[in-house]
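To start, the structure itself, in structure tokens.
The complex appears here minus one protein chain, its other protein chains still in place.
Labels run A, B and C following the written order; every chain starts at residue 1.
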Amino acid sequence: MDPISRLAEYFRDFPGIGPRQAKRFVYYLLTRNAGTLDEISRLILEIKKQVHICSRCFRFFNAQNAAVGNVCPICADKDRDQSILMVVSKDADFEAIEKAHVHHGLYFILGGTVPILEKNPEQRIRSRELMNRLSDDVSIKELVLSLSATPDGEHTADVIRSLAKDIVAERSIRVTVLGRGLSTGSELEYADSDTIKSAFNNRI
Amino acid sequence: MDPISRLAEYFRDFPGIGPRQAKRFVYYLLTRNAGTLDEISRLILEIKKQVHICSRCFRFFNAQNAAVGNVCPICADKDRDQSILMVVSKDADFEAIEKAHVHHGLYFILGGTVPILEKNPEQRIRSRELMNRLSDDVSIKELVLSLSATPDGEHTADVIRSLAKDIVAERSIRVTVLGRGLSTGSELEYADSDTIKSAFNNRI
Amino acid sequence: MDPISRLAEYFRDFPGIGPRQAKRFVYYLLTRNAGTLDEISRLILEIKKQVHICSRCFRFFNAQNAAVGNVCPICADKDRDQSILMVVSKDADFEAIEKAHVHHGLYFILGGTVPILEKNPEQRIRSRELMNRLSDDVSIKELVLSLSATPDGEHTADVIRSLAKDIVAERSIRVTVLGRGLSTGSELEYADSDTIKSAFNNRI
Partner (left out) sequence: MDPISRLAEYFRDFPGIGPRQAKRFVYYLLTRNAGTLDEISRLILEIKKQVHICSRCFRFFNAQNAAVGNVCPICADKDRDQSILMVVSKDADFEAIEKAHVHHGLYFILGGTVPILEKNPEQRIRSRELMNRLSDDVSIKELVLSLSATPDGEHTADVIRSLAKDIVAERSIRVTVLGRGLSTGSELEYADSDTIKSAFNNRI
């Protein structure tokens, strides 16, 4: 296979990319200057070295900022509220939360969600790692399950509640979920009954 | 103009209908039997007689169910919680709320929203009627502003708060708005910071 | 059922209309003045009387313009080219063709298309009426099958070709279909091979 098609095949595996856009990516690269291609090539090669997974929260972070034990700056930050641990599904969710500047505690990246009907839910997410963290980290007083308001997100929250039932009871950890309601841009006319119920009950 | 085009012009004014679909409506009607056309024609003629506007909440309702003084069944229902008055923009919003079976108080239909930059906000909504209701109805303890989480909806809530400031202060009426948060189907990754803030602060 | 819901049920059956928009139509009508409702109601009632189906081409037309034998103005127009008969599926297609001012012959409205796998193709369209027309009308020299470039459209053209095979052979009628090619707005990159083939072979 020719190099255009070979590179296009890799781009096809990128999230949300079809065969046509994959090929357009290659043609786009062919019109870039050598310096840009060198830099992209180098960054792709280096990224795994430069980006580490935090040994505490499992998020990706810049290795240059690693604290002792390969811990990310947020996990190493003693000024963050050590009593609130927020569970999110993936790094993009973590970023959305940080951008809101509302959660000042710590994080735990599940690394996925548990689809309904999944037979081995524990294999889809970092469930063992989360249980260890809840057992070991005596400062945790609240576990915030920050999952999407989707069937998979809700099911994942249920799975975690069930797995963590004994530990949180024993350690008196409060388990919470994000509040439901009208999200920005929602029109009342098209809101479903569950959303309206939550919005009414959470009225302020 | 021929009758097909004349009727199509009326359909064009229907909400969300363009010239092509308007014409398709006419062709559709031409394929119906005479009985169906008679019935549709009769219902359109009768609807204003059979449907009244409630003199208290200003919603449309079946005239056969009118209570004394042209009042709708909900306004006439003494079992509804007389202390909570919910303000909605239009009948479709009222229906979405009723379907959720969560609000057991009374309603007030504004008849519109106030766009930002509107110079005469009071002319866009039933503001005078709402102020009269707040003055006259001594049983009201809470005013729930149930408006869409859109710029117009938020501005309309602000306008009402401002207009009602003195009355609600004098009469000790609590003014609330629907809670914000993740609405059903929202993915955390795509949620805006305002929604995340509310969802975090309303976590349960 | 209340009159709002009853009328909304009729609107739900209009092409392309869901339950929510149907209800919004009723609320829209409730805000119109009595004169408008009277006029819409009257037009719906009158439309079947005022609009006839042409006995030659089967299209809907304003009855006031009917020629002898309930024939539409186009079929009655001796200046139209009597040698070209264009078959279209429905009135909206006829209108699109007339708007292009390119066909100066006569029309025949099939009243539908024949879906692939249909067991009784002749019942879906006015096939018998078309065959009669081809037999009776000795002035026809060309039959233009103006059908959509969709699987159903192509299948309908095949069905007509097959049904009319003997008549057109006997009467030396030429059977044509609309040319394929790039339609306005088509980007070459996204064009399928069939379209490109036709566009190349029809290059001018």
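Quick note on the criterion: a contact is a pair of C-beta atoms (placed from the backbone, for glycine too) under 8 Å apart; a residue touches a chain by one contact, two chains touch by 3 or more.
Being a predicted model, the structure only gives us computed values, none of them experimental.
S.K.: Which of A:29, A:76 or A:167 touches the chain that is not shown?
M.R.: Counting the whole complex, the residue in contact with the absent chain is A:29.
S.K.: For a quick check of understanding: of A:21, A:83 or A:201, which residue touches the chain that isn't displayed?
M.R.: A:21
S.K.: Which residues does chain A use to touch the chain missing from this display?
M.R.: 2-4, 6-7, 10, 14-16, 20-21, 23-30, 34, 36-48, 50-51, 60-62, 64-65, 90-92, 95
S.K.: Touching the missing chain, which residues of chain C?
M.R.: 88-90, 92-93, 96-97, 99-103, 144, 146-150, 153, 176-204
The criterion applied here is as follows: only the chains that are shown with their structure count from here on.
S.K.: With touch defined as above, tell me whether chain A and chain B contact each other through largely the same residue numbers, more than half shared, or through different ones.
M.R.: same
S.K.: When the centre of a chain is set as the mean of its C-alpha atoms, what distance in Å lies between chain A and chain B?
M.R.: Once rounded, the distance between the two centres reads 38 Å.
S.K.: Please set out, as single numbers or ranges, the residues of chain C touching at least two other chains.
M.R.: Touching at least two other chains: 20.
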